[in-house]
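All protein chains of the complex are present and in place, except for one that has been dropped.
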Amino acid sequence: MEQLALLLLLGIFAFVVALVTIAGWFEDLESDIGSQSNPNSQVQLAPQVGVFHRIFNKAISGEPVSHGLYAVTAGTIFTTLWQGFHLTPIMAIAIACGLTTVFHMSFATTAHVGRITSQNAFGQPLFLDVVLTHLPLIASHGFIVTTAVITLSYVMYQTGLSQLGSYLGYPIPVPVMALILGIIAGSIGSSTGDEHYGCEREFQKIPFGEGVPLKHYGNIVVKAELGYRSNIDIVWFCAKFGGPVSGFCYGLIVLFDNFRLFLGNLYNMIAVNMVVGVVIILILTYINRRFEVWTRRKYGPYT
Amino acid sequence: MLTSMIMALVLIAISGVLICIGVFLLPIGGAPAAMGTATGVATGAEMMAAGSGLTGLLMACALYNEPAWVVMVNAGISSSIMMTVLMISANVIYMLGRGIPPALATVEIDPVTKENNKPFITPGTVGHGVPTGGYVSGIFGSFVGGVGGALTFIPMYRFSSGIFDLLGSLPQTRPDLSAISLACIAALGIYFINANIAAYSIKGVIEGWWDPKFKQIGRVATVCFIASFLFGIMVLLASVPL
Partner (left out) sequence: MMGEAAKKVSVDPRTLAIMGVASGLVGIYASYLSPVFAAALAIPVMVWSADTVRRIAGYGLGTGVPSIGNLALSMGILVAIAGLKLQPILGVAIAATSGLIYGVLISRFKILGIPSFGRFMSELATAACLVCMCLMSAVAGGYDWTVRDYFGSRVVPALFTTGMVAAIFWVSSLAAMHPYNACLGVGERQGRTLRVAVVVAGIDILIAGIARVGYLAISGKGQFFDALAIIALGAVVWIYGMFDFLRVSMKEAAATQWTGIPPKPKIP
């Protein structure tokens, strides 16, 4: 294969993996700045057990659904601007993601105001400054995720339909591809990063080294280092560990998948695809097993 | 052409059953797992199945003109890779971020490694993390789910492009974009219909093949077969030129 084409493909490959790492990272941080998905059940439960808070209760369904929504809306506006009005892709991406952020903020406001108002029987007050100070932060984190996902789907679509399409790239139209990538980003961020928020940051008063028993449910930490805790304190903490691990996870998935596809297409043998895939799964299972044994030996049984 | 259509209907119905089995094998913890109170990955059941199955669907779209068995196996392996990396990342956060070793709760001895899990469970919880038994179960579950998604994609894509040969490789070099869109939406639809039935019966929390809830699989698989057959008729009506 030609030298230049190979270099171009390797460059696209590296770019795609970098974009998807950023998408995964900020997807988790976006769910921490607005308290979405699974740990949000504790924020919902807190007023019922008498713990009142100043946390933004953004309950737009689960993360896969909401990130699919932002991605598909941005994808539609992007297709309109790029294929319809022939704007350059960078301008189209910026305008599409900007408009999507307005919809995002509208959904976030209805969710928080709706949930807090429905807890009026317990006496949880509705603080308007919580709504107004968190909305720009939610918008900015969501903007980064949406931009990364749309750029990724555009790059993959163009590569898939070009002359290099037999080597790399997926020939799926941009809105459908953005929907799929958004749902995958949401399910990854929801399974990995949410645990750092839920186990560790929400229940920091429970000692390190144990899970959270059911009797502590609803008793979340509401006071911060100075004053009452807001989502800004939460995202400051989770950006140190939970966010990067989620980004790393999504990056590794796309890396392994595209590596398999690239190798198989390069050598024109389907067996390479399957063998590389099985080898990766076996190595990771072995690493997990060693990790589990090491943890059990280091931490010991519960005392 | 009629035999192809009937075979496609049966394939779509089988894909529904496979998706349902995939959901039963995944180690899902739901909302309690995010707080370290239940074993498994901390997402909802049908969203986890959809997330892992869609990674397989991407690979199926990339290999659109290969023979059917190649597409199915590769889609399954893609889904497995996604689930593998995800479960190990979840374990990294549990072990290094919170300091809890993985442990099962429904049985005392891990089915794969034959180790005793009981000393490591925090009292008051129903297990935490993704132990090796759940890990292996998750690999099989996502593989089966990925194969199921590809089994819907293949007949839908071929019928929408006007090809009635379901199993061989295709001579196309440029993909038919509208056919890919229609096949992806159909696969998404069949995914959600079947994963929801399975999620309702397990009430959102399951550990693997040793969990007592796994015994319901016969009943649920029958319902999924009939429901996928029914909606498969609708989906094929859309793709076949009348």
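Chains: A and B, in written order; residue numbering restarts at 1 for each.
By definition in this document, a residue touches a chain if its C-beta (ideal position, glycine included) is under 8 Å from a C-beta of that chain, and two chains touch if they have at least 3 such contacts.
Not measured: the values here are computed from a predicted model.
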item: Selected residue (touches chain absent from view) among B:V10, B:V112 or B:L177; value: B:L177
item: Of A:I33, A:I93 or A:I116, the one touching the omitted chain in the full complex; value: A:I116
item: Contact with the hidden chain (one of A:Q124, A:T151 or A:S191); value: A:Q124
item: Touching residue (missing chain; options B:V10, B:V107, B:L170 or B:I185); value: B:I185
item: Residues of subunit A (touch criterion as defined above) contacting the omitted chain; value: 44, 48-54, 59-62, 65, 68-69, 72-73, 75-77, 79-80, 83-85, 103, 106-107, 109-111, 113-129, 172-179, 222, 228
item: Residue ranges of subunit B at the interface with the undisplayed chain; value: 30, 44-47, 177-178, 181-182, 184-186, 188-193, 196-197, 199-201, 203-204, 219-220, 222-223, 226-227, 230-231, 234-235, 237-238, 241-242
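Rule of thumb we're sticking to: only the chains that are shown with their structure count from here on.
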item: For subunit A paired with subunit B, centre-to-centre distance based on mean C-alpha positions, whole Å; value: 20
item: Complex contacts: residues of subunit B adjacent to subunit A; value: 30-31, 33-37, 41-44, 47-48, 50-52, 54-55, 57-59, 61-62, 64, 66, 70, 73-74, 77-78, 80-82, 84-102, 113, 119-125, 128, 130-132, 135-136, 139, 174-175, 177, 180-181, 184-185
item: Residues of subunit A that touch subunit B when the two form their complex; value: 37-39, 41-42, 62, 64-65, 160-161, 169-173, 176, 180, 183-184, 186-188, 190-200, 202-203, 208-215, 217, 241-242, 245-246, 248-249, 252-253, 256-257, 260-261, 270, 273-274, 277-278, 280-281, 284-285, 287-289, 291-292, 295-296, 299, 301-302
